[in-house]
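Quick one: the structure is below, and I'll ask about it shortly.
With one protein chain removed, the remaining protein chains of the complex are shown where they sit.
Per-chain numbering from 1; labels A and B assigned in written order.
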Amino acid sequence: MKKTTLISIAISALVLLTLPQFLRNYGIYLLTYWLVFVLATMGLNLTVGYAGQKSLGHAAFFGIGAYTVAILLKAGISWWIGLPAAAVLCFVVGLILGFPALRVQTIYLAFATLGFNTAVWLLMRNEEWLTGGTFGINNIARPGLPGISLDGNLAYYYFVLGVTVLLSLLLWGLLRSPWGKAFTALRDNPIRAESLGVDIRNYTLLSFAIGAVYAGIAGALFASLVQFIEPAPFAVAASIMMYLMVVVGGPGYFLGPVLGAAVGVVLPEWMRDAPGVADWYLPLFGAAVVVLMVGLPDGLLSLPDRIRDRKAARAASAARAQAAADAAGAAQGAAKTGAM
Amino acid sequence: MAQSLLKVSGLKKAYGAIQAVGGVSFEVMPGEIFGVIGPNGSGKTTLFNSMLGQITPDEGKIELNGEDVTQLGPLELNRRGVGRTFQTLQVFGKMSVRDNLIVAAQEHSGTMLSRIFAPGDSNLGAKADALIDRFRIRHVAHKKAGELSYGQQKLVDIAMAFMSEPDLVLLDEPCAGVNPSLVGGISTLLKDLNHNPQFEKRSSFVVIEHNMDFVMDLCHRIMVMVEGQVMAIGTPAEIRANKQVLDAYLGN
Partner (left out) sequence: MTDFLQLFFSGLATGSIYALAALGFTLLWQAAGTINFAQGEFVMLPAFMMLAFIGFGAPLMLSFALTALVSVVVLGWAFKRSLVDPLFKFGMMPIVVATIGLSIALRNGLRAGYSAEAHPFPSLFADKLFSIAGVTITLADVGTLVLALLIVSATQAFLSRTVTGRAMQAVAQNTESASVLGINVPRMIFYTFAINAVLACAAALLVTPTYLAKFDMGESLGTKAFFAAIIGGFNNSRGALLGGLIVGVCENLAAAYISPAYKDAVALVIFMVVILFKPQGLMGRKEERKV
């Protein structure tokens, strides 16, 4: 691994581990909130950024994860059983959502995922016997660890950090394996990919399923973080925000969700607290998103590539100019000798 | 009689009232380079797409090594050793050239599950490098495929088709849009891959092309299609001497 990469990892680890010690309760809470969304949008980045699918219903899986854990807790079942249950349920539902993706393309797939999100949201809202309807579920407990209480915000932050890092490493491993190239092939040219033996059917289904699992686990963590859930954070608007986070961060870049979730979750809060901003934090946020998109359409993490491309282009045109000058000089020289 | 690698019998495909392919039969023997020529609209591309599982023929049979593969799709055909290039360039623009070659063969080893634990290049790095050297694109191998010139991308395209060591490669107008100076190079490459393989297998080709010199020079046998029917099948010399073909296509 490059030295610069190692140093960056070391610094990030240091910051993530020590920063909360300097923050007040709300700051720690916000940081945890950000981590949860990093995890959720990592899943979406796989589906949309790496595999090139359209998914505007990701928040539904977030909600399925949250409600699964919450409902099971209410029934006296441990969080540690609720978590894998949420993961499995999301995997299965994600697979099912992948099937329309096989038959329906681009924008119509986006609509289908919107429809799916809507259906799940309606279920959450109306099935009071199961989900508490609009009243939601409250008093959601934190997971129990032997000897350690996660009730404090700081302790829970470290727990969520651990889970997020672990799952990120797993995803990293997956993307570095041949699966990573298969997903990219699926994204860039599915017809060609199929003619080379890439099973685009299976990879499409799995891109939805795995993405869903990440959102589901994030949802479980979310439920215990906020300790009260109701259908609103899992509606279409939330899916659209998650999509925004992936695109702003940089689809197909592994750390895109880290930046994207920061922009989507942390940035508005910072802006709200900035002096003089007050009610203008939302319109400024919206404007910032527009400017970001026009300036960096491939996302924030595309900046280094862009700079590199521009340097290469400049070097290439400089080389051409030089070559032209040399040729002109040589021709002149030849003309002179010829004329003598 | 040696078994044919590919046997097409009575293939028919109509689009509404238009009979694009109206009863085509031919055989390709192992190790052969088989050319398909004919005017535009003669049904060559429809024939190809049927052979590649992209469309299902109305009638007729396609056999690969004796197995009936008429109903199979592109994925199954590829798994059975059929590769192809496309008429319009189809490389993965955002991946490096080397990665393009790796992904072209990686799905042929192991199962999806086992591939999660395989190394990133599926141990295909050496093979990819060998093909890169053979195709003389070492100097651009590290670049993203989308950044290459058209001719270079064409070479990558062809190389990709060969990575999985297919028995049969279908080449759809490999010279289309390519600088004339490069055509000779492609011809040499293909002959090399056919006669003198680096890998143990000798690949057979079916080539659609309009560049007559290229086809006559490269192919062992040529089939002439006109209006969805086979007009003639023979060696280049036989085709060149065939009066019917000359009148209809090669032009008087």
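Note that in this section a contact is a pair of C-beta atoms (placed from the backbone, for glycine too) under 8 Å apart; a residue touches a chain by one contact, two chains touch by 3 or more.
All values derive from a computational prediction rather than experimental measurement.
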item	value
Residue in contact with the excluded chain [from A:95, A:141, A:155 or A:240]	A:240
Given A:27, A:100 or A:233, the one touching the chain that is not displayed	A:100
Contact with the hidden chain (one of A:287, A:303, A:316 or A:330)	A:287
Identified contact with the non-displayed chain, of B:88, B:111 or B:181	B:88
Chain not shown, touching residues in chain A	48, 100, 104-108, 111-112, 114-115, 118-119, 122, 190-191, 240, 243-244, 247-248, 251, 278-280, 282-290, 292-294, 297-298
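Just so it is clear, only the chains that are shown with their structure count from here on.
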item	value
Averaged-CA centre spacing for the pair chain B and chain A, given as whole angstrom	40
Residue numbers on chain B that touch chain A, as the complex places them	52, 73-75, 78-79, 83-84, 86, 90-95, 99, 102-108, 112, 115-120, 122, 160, 164
Chain B-touching residues of chain A, taken from the complex the two chains share	173-174, 176-182, 184-185, 188-189, 191-202, 252
